[in-house]
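Sharing a structure, written as C-alpha cells. Questions coming.
Here the complex is missing a single protein chain, while all its other protein chains stay put.
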Amino acid sequence: MVGAIQLSYLLAAVLFITGLKRLTSPATARGGNTLSAIGMLIAIVATLLNQGILTFRLVIIGAVVGAAVGLWMARTIKMTAMPQMVGLLNGFGGGASLLVAGAEWLRAGSGSALPTETAVTIYVATLIGGVTLSGSIIAAGKLQELISGKPLLFPGQHYFNLLLVIGVVALSVALVVSPGQVPLFAALVGVALLLGILLVIPIGGADMPVVISLLNSYSGLAASTTGFVIGNHGLIITGALVGASGLILTQIMCRAMNRSLGNVLFGGFGATPAIATGDDKALAARGVRSITGEDAAMLLAYSRSVVVVPGYGLAVAQAQHQVRELAELLEKRGAEVKYAIHPVAGRMPGHMNVLLAEANVPYEQLWEMERINPDMERTEVVLVIGANDVVNPAARNTPSSPIYGMPIIDVDKSQHIIVMKRSMNPGFAGIGNELFYDTKTAMLFGDAKASLLTLIQEVKAA
Amino acid sequence: MVGAIQLSYLLAAVLFITGLKRLTSPATARGGNTLSAIGMLIAIVATLLNQGILTFRLVIIGAVVGAAVGLWMARTIKMTAMPQMVGLLNGFGGGASLLVAGAEWLRAGSGSALPTETAVTIYVATLIGGVTLSGSIIAAGKLQELISGKPLLFPGQHYFNLLLVIGVVALSVALVVSPGQVPLFAALVGVALLLGILLVIPIGGADMPVVISLLNSYSGLAASTTGFVIGNHGLIITGALVGASGLILTQIMCRAMNRSLGNVLFGGFGATPAIATGDDKALAARGVRSITGEDAAMLLAYSRSVVVVPGYGLAVAQAQHQVRELAELLEKRGAEVKYAIHPVAGRMPGHMNVLLAEANVPYEQLWEMERINPDMERTEVVLVIGANDVVNPAARNTPSSPIYGMPIIDVDKSQHIIVMKRSMNPGFAGIGNELFYDTKTAMLFGDAKASLLTLIQEVKAA
Amino acid sequence: MRIGVPKERAPDERRVALVPETASRLIKTGLEVIVEAGAGEEAGYTDDAFREAGAAVAGAAAEVWGADVIVKVQAPTVEEAQGARSGSVVVTLLPPGRSPDEVRTLASQGVTTFSMDLIPRITRAQPMDALSSQSNIAGYKAVLLGAAVLPKLFPMLMTAAGTIAPARVFVIGAGVAGLQAIATARRLGAIVTAFDVRPAVKEQVESLGAKFLAIELAEGGEGEGGYAKELSEEAHRLEQELLREAVAGADVVITTALVPGRPAPKLITEAMVQGMHPASVIVDLAAPAGGNCELTVPGQEVVRHGVTIVGEVNLPATVATHSSQMYARNLASFLGTMVRDGELAIDLNDEILSAACVTHGGEVKGAAWKV
Amino acid sequence: MRIGVPKERAPDERRVALVPETASRLIKTGLEVIVEAGAGEEAGYTDDAFREAGAAVAGAAAEVWGADVIVKVQAPTVEEAQGARSGSVVVTLLPPGRSPDEVRTLASQGVTTFSMDLIPRITRAQPMDALSSQSNIAGYKAVLLGAAVLPKLFPMLMTAAGTIAPARVFVIGAGVAGLQAIATARRLGAIVTAFDVRPAVKEQVESLGAKFLAIELAEGGEGEGGYAKELSEEAHRLEQELLREAVAGADVVITTALVPGRPAPKLITEAMVQGMHPASVIVDLAAPAGGNCELTVPGQEVVRHGVTIVGEVNLPATVATHSSQMYARNLASFLGTMVRDGELAIDLNDEILSAACVTHGGEVKGAAWKV
Amino acid sequence: MEGLIGGIVVFVLAMYVGFEIITKVPPQLHTPLMSGGNAISGITVIGSILVAGQGGTSLAAILGTIAVAFAMVNVVGGYLVTDRMLGMFQRKEENR
Partner (left out) sequence: MEGLIGGIVVFVLAMYVGFEIITKVPPQLHTPLMSGGNAISGITVIGSILVAGQGGTSLAAILGTIAVAFAMVNVVGGYLVTDRMLGMFQRKEENR
C-alpha cells in the first residue's frame, strides 16, 4: 500500500513534468494543463488512501469549502483580472504551507518533540510560506489597484529588511534552543508576513507579474520544504519542480523586461526604470525600453499582422535578404506582412525599392505610405528597420522641427513597435525621435542584419 | 558519515550530468569529460570510506591491475581503433556488473538469503551484464575484423533468440522458487552470454557503433540494477543517467544512419541495406544512402572546405537566397566556400550567374569548372544542389551515354558529397547518375529550398 | 484659377509639365487646367486622356498662355515670354543663371517666374524637388545608354562558350543621379565603383552594394603647421592618380559631378581617356553644365581615342512618360504652396517661394541672374 | 595548318571570328593564325593584340584567304567566295537555306564549307553551339534596347514625386534568347510574363522568377472523337485571345519565336499593336526570319500606331566584344573536331561535321540548299 | 537522517528536471505557464490533508482544515483559471 502510494506520487510527478513541458508551447499547452490536473488528482487520491489519515471529516470540510471558493473565483473572475487572480491563488498556496508547518509544529508539542533538522525545516517552511502569503496578497492588491501601483520606498528599507531576516534567523535559533514557546513561533510568523509585505511593496505595479512568478517559485519551494517536514517524496519532487521551473520562468520574464534575476531577487527594483543594454546609460534617463532578439521574435511569431518599415539603416546593413526571409517566415506562420515604403526612405529616390527588389520581395507587398497609414491602427506589430526620420512624429507635432510638415508613416498608431537600430543616434535630419520613448516601442539595438538573423533563428525556434 | 557518502554520490551524479551535457558541444567536451572523471573519483573515494569495507587488499589488487590494464590500453591503442576499444571497455563494464551480481548471489548463500525482489534484481543484473559483456566483445571483434563484418544470419535466428529469452525467464523463476542451485545460475549466465553473442552477430560491421552505443546504454542500466541489488543510490542515479542518455545517443546515431530505434532494439538489422525515405523503395535495391537535414548540417557545420554545385533544380526551387545564406553561415564558422559553376548548368547560358547574382553572391566566389576541378580532392564536402547531368561521371566513363565527352565537375573526387534533389528522377539528359550510388554520396531528398532552410537552421543550432 | 500647360517647343524635349493624373488631382481641388493640343503626345499622354481628366484642350498656344499660372518644363523662349500675360505666373525648370534673355523678358512682362531648379533642399520641399526626380531618372537612363553602347555584356555569365567577365562601371559623383546609376548598374550585374568628394556618401554608396573609392593619404602627412597646403596639393595629385587608375580600369564611366551654379568640374582629362580600353564608354551626365570630361561635346555622342563619349543633355526627356509624371507631381506640390482655396496667394516670405522666385513685380529676383 | 581571319565586310557587322585570346590558344596547339588588318577593330580587338597573341597580321585580304581554314562570322560574298582556294575550308555562320548563290559559288570553288548554324544540339556539341551563344547575347540586348526606347522606367520606384509602376515585359518564345531576355528584364525590375508553345519551358520560365502564360482549355473539351480538330481550333483562338490580352497589357514585348528553317510565325497582328498603349515598344528578335510581328520591318525601327517596333536583325553585332569572344570559342571547339595533331583531318562521318557540312568536294551537301 | 539524505537526492534531481524542461516560452504563455505552475504548487494540499486527517479539535487540526481549504482554493482555482486562459489562446490560434 505504502509502495503504491509512493509510486502514485511518482506518477503524479511525471504528469506534472510532462504537463509543465507542454505548457511551454501554444499547441500543447491546454492538454498539458489537463495532464497536470490529472496528476494532482492522483496525488490527492493517493494521499486519501494513506493509513495515517484517521478521519475524513475535517478533510472533507476543508476540501469542499476550498474547492467551492476556488470554483467560484475561477468562474467569476474577468479575463483582465487574471494576473491578480493568479497572485491571490498563489497566496492561498503559500498560506497552506504556512498553516501545515504551524500545525505540525503544534502537533509536535509546539516543536519540543522534533529532531533539530525537522524543526529547522519547519521554520524554513514557515518563513517561505509566510512571505509567499503576504507578498502575493500585496502583489494582487497592486495589480487590482487596491494598493498604489507606484513603488513605495522609505529610506533605509533595505537595511530594515535585512534586520527582519536576521530576526527570522534569531527567532528560529531561539526556538531550536528552547522549543515550545508559542509566542516566539507567532513572532516568527509575523516577521515572515511583514517581510513578504516589505519585499513587494517597493516594486512598481508593472513588474508584479515577475514578482508573482517568483513568489510562485517560492511557494513551490515551500511545498518542497513541507515535504521534508512530513517526509513525503511526492511533495519534495513536485515542490522542487515548481521551484525550479518557476525560477526559470521568472528569469525568462525578467529578460523580457530587460532585468537581471539578481535585480529581482534583491527586491527593491521598480526604482530603476526599465532600461537598456550596454553603455547607453544616458538613455536610461529617458526610459527607452530595449528588448532582446528572443523576445522580439516571440512577439512577432505570434502576431497576425506585421508591417515592416525599412529605412536607410536597412540599406547600410545590407540586410534586405534577411528581412525578406523573416517576412516569409512570418507569413508561413499565418501572419500578414506588408512593407510600408516612405517616399524618402533611404538616400535616393526609390532606394528601398532597389533594395527590396534585389531580395525579390514581391511588388504587391510594397505599400505606399498613404495606402498603409489607415491600416496602422489595426496592425499588431510594426518592425522599423533602420528607419528614423520617416517615422518621427515630430513631423506632425513639432512645428519647430526641420522635418515638420513631412508626411510620415504613422507607426505610433500601431499596437506594438519594434525599432531596430544600432544606437540612439539620430538619422539624416539630425534630430531626436520621440517614437523611441513611446511606451509601445521596444528598441532592438544592434546592426540590422545581425538583429534580423537572430529574429529569424528565434522565430523558427518558437 | 553515511550521509556524507550519500551526498558525495549526489555530487558525483551532478558532475556526471554536467559532464555529459558538456560532452555534446565541441567547445566544452573535453572539460566535460574531466568533470565527469572528477565525479568518478569522488564516488570511488566515498565508497572506500564506506564502513562496510572490511579489507582493502582485494580492492587494491583489483584496482591496480585494472587501472594498469586500462592505462596501457588507452595509451597504446591507435586512433583508428577507437571504436572497438570503446566496445571492449564497455564489455569490461558489463562484465563487472555480471561479476558483482554473481558475487552477491554467492554471498547470499547462493541466493537463498535474498528477498524475492532483490533476487529478481540480481537476475536482471546478470542478464544485462552478460549480454553487455559478450555482445560488446563480438562488436569489438567485428570492428577489428577478427570476426567477419558481414551480418551472419541463420534461419529461425529470431525464434531461437526468443527461446533464449524464455529460457532466461524460466531459469530466473526456477531460481526464485528453489534458490541455492549453482548450476542453474551458471546456466543463466551462459544463456545471457549466448544471447549477447547472437544478438550482435547478425549485424553488419558498419552498424557496430550503434550497437556499442546501445550496449553502453544497457551497461548503464546494469549498473543501475546493481545499485538496486546493493541498495546504493549513487549507482542507481548514475546508471539511469547513462542508460537514458545512451539511449538518446543511440537514437541520434540511428537517425544519422536513417534507422529507426525499433529496428535496432529488435536486433537483426544489417540485413536491410541502409536506405532512403518514403516511397522510393526501388532505390533500396541499389543502396542509395539518404541523410537527414540535421546530419547533413552537422557534416557541413564542422568542415573547412565546402564547394557548392548549383544546377537547374536550384533555379526551379528559387532557393538562391537560401544557398547564399547557408554559405555565409559556413564562412562565418571558418569554412571556405566556393561555388562551382558548370558552363551548361541550368537551362540557358549563364543561368546560374543570373540566379546567384540575384542573391548577391560575390563574383569572386564563383569558380569555373576548369579552375575548381583540381581542388576537388582537397574538398571536404561538396553540396550538389539540384544539379544532375553536370556532375554525372557517365560523361567520363560511359562512351554510350548521350552526355559522354562533356566535361563535368569532378565532385566524385571530393571527400563527402551531399546531393539535394527531390527524387531519383533524371535531369535534362534523361539518364541515371552513378554519383548518387557512390559510397561517399548522401542524398538529401526534398525541395532544395526546404532542404536549405533546414540546413540553415541546423547549422545555426550546431 | 486656371493653369495652362503649353506644348514644349524645345528640340528633343518630349516631356510635358502636367500629366492627366496630376491634372485631375488639381481639378479636384477646384482649379482649372487648360492643355495645348498635343502637349503630352510624345510622353504618351493623349489629348483625350487630358480631357477625361477634366482638363480643357486648347488648339492655340495663346489660349494656354492666357491662364493664371503657366507650367512648363523648359524655360519659355523670348518669343513665348513676350506673349505672357502681365501678372501671370510661370513655373518651369530653369537652372540658375541660365537663359538670361528669357528671364529679362519675363521680368519686363511683369510675369512672376519660379524655377523648379531652385527649390530649397529642405525636408518639407522634398515632394517638389524636381532636381531630384529628374536626376534620378537621368541616372537610370545613363546606365542603360552606357550598356546599349558598350560592346560588352554587363553581367558575368559562365557558359559553354566561355566565361564573360562582368563589366566594370565607375561612377563619379554620388548624388541623386549617381546613386541611381550605381543601383541600376548593379542590377544589371556590373561591378560598380564610385567616387565623390563628399566622404559622407561612402556609406550611401556601400548601402547600394558598390565600392567607394577613398583617397588614402600618405602616411605621416598630418599636422605640422603650414604643411596643410602642400598636403592638399599632394591629396589633389593622389586624387587625380586615383581617378586615372579607376577610369582606365572601367568599361563604362558615368560622371555626375556638379557644383551647384558653377560649370561642371573637368575631372576626366584627355590623357585619362587615352588610357582607357578601346570600345569603352563614358556617359557624361554633367554635359548640360559643360561636362566632367574634357572631350565631352554636350548634346552629342562622339568617339575619341576609341572611347565613345555620350554627352546627352536631356536624358530625362528620353523617359518622358515617367519623368513627366514625376515632374507633374513636383509641380502640383509646388503649386500647393501658392494656392489657397483655389485662388492664387503668393507669399514671397515663404521659404520655398522666395528661394524659387526668379522674377516678380517687373524685377529679376533670382540672385543668379542679377549680375 | 593555317587559319585565316578576314575582316567582316557586311554592313553593321562589327564582330570578328577569332579574338586574340582564342587565337593564342589555337597557336599553342600548333596552328598558325593570320588575321586581316583591322579585322577586330570594331569589336575592340586591335591588330597589336592579335600580334601579341602570336598571330600574323596581313594587310591584304587575299593573303588571309590563302589559309587552309577560313573562319568568318557572316557568309562570304560571292566575290569573296570566288577568291577562295580550292580544297580550303570555310567555317561561318550560315542559316539553313540562306545565301544560295554564295553557297553554290563555294561549292564550285571546291571549298569545304561548314555552317556554325547547323551544329547539332547534342551535349558534346554544346561548346560549339554558336546559335546559343549569339541568341543569348541577343536576348540580353533586346531588353536593353527596349528599355532605352521605352519612355518609362523598368523598376518600381516609390519616391517623394510619386510611385513609378514597374514596367510590364512580355516575352514570346522562351528559347535561349527568350530566357536571357526574361532574366535581364527581371534584373532591371520589370514584371515579366512569358509565353511559349512548348509547355516544358513553363518550369524554366518560372525558375527565372517570371510568370508563364498558360493556355487554359475550355472545360470539358477533352476526348470525344473528331472533336480534336475543333478543339485545336478553339485552342488556337484561345491562344490568339491570350496573346492579344497579354500584348495589350505590356509596355515592352520581346518576340523570339522561331521554328528552325522556316519563316518566323506571325504572332502579333496589326490589331494587337493597335490595342497597345501609346509609346509601348516591340523588340522583334525574329526579324531576321521575317519577324513575329506583322508590322516589323527587318533592319529598321518603325513607329506604328504609336508603338515603336524594333526590327534589328543583328543584335549580337552590337555587343561585338563579347559576342566575338563567345563565337571564337565556339569556333575553336568546332575546329578541334577537324584537326588532329595540328593537321586538317576532316571525317565527314563525325556526327557534328556531317551535320554542319554545307559544301564539300565540289558539291552542295547541306539539305537546306539542295532544293 | 537517511530519509533527509534521500529527500535531498530527490530534491536535487527534481530541481534538475525543473530547470531543463522550461526553455523557450512565447510571451503569450508567460501568464498561463505561471498560473499552471501555481496550480501545481497547490501540492501542499497533500500535507494539509495529512495534517487535517489527524482529526481532533486541537488548534493543529483547525489549522490543518484551513490549510486544506486554502490549498484546495489554490488547486481548483489554479487549474480552472489556467484552462480558461489557454482556452482563449486556443481560439485565437484557431482563428488563423
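Letters A, B, C, D and E name the chains as they come in the text, with residue numbers starting at 1 for each one.
One rule holds in what follows: a contact is a pair of C-beta atoms (placed from the backbone, for glycine too) under 8 Å apart; a residue touches a chain by one contact, two chains touch by 3 or more.
The model shown is predicted, which means the values in this text are computed figures rather than measured ones.
The shown chains contacted by the absent chain are A, B, E, with contact judged over the whole complex.
Shown as candidates are B:239, B:310 or B:427; the residue that touches the absent chain is B:239.
Of the candidate positions B:3, B:70, B:362 or B:430, contact with the unshown chain belongs to B:70. The chain omitted from view is touched by exactly one of A:30, A:107, A:233 or A:416, namely A:233. Taking the whole complex into account, chain E touches the unshown chain at residues 6, 9-10, 13-14, 16-17, 20-21.
Chain A meets the missing chain through residues 2-3, 6-7, 9-10, 13-14, 17, 233, 237. Taking the complete complex into account, residues 13, 16-17, 19-21, 23-27, 29-30, 32-34, 36-37, 39-40, 43-44, 47-48, 50, 52-59, 61-63, 65-67, 69-71, 73-75, 77, 79, 82-83, 85-86, 89-90, 92-93, 95-97, 99-100, 102-104, 106-107, 117, 209, 212-213, 216-217, 219-220, 222-224, 226-249, 252-253, 256, 294-295, 298-299, 301-302, 304, 334, 461-462 of chain B touch the chain not shown.
Going forward, only the chains that are shown with their structure count from here on.
With contact taken as defined at the outset, chain B and chain C are each touched by A, D.
Of the two interfaces, A-D and A-C, the higher number of touching C-beta pairs belongs to A-C.
The chain with its CA mean position farthest from that of chain B is C.
For the touching copies chain A and chain B, the fraction of interface residue numbers used by both exceeds half; the interface is of the same-residue type. With centres defined as mean CA coordinates, chain E is found 40 Å away from chain B. Across the assembly, chain B contributes 343-344, 349-350, 354, 357-358, 360 as residues in contact with two or more other chains. In chain C, the positions touching at least two other chains are 126-127, 132-133, 136, 155, 157, 159-162, 164, 187, 189, 209.
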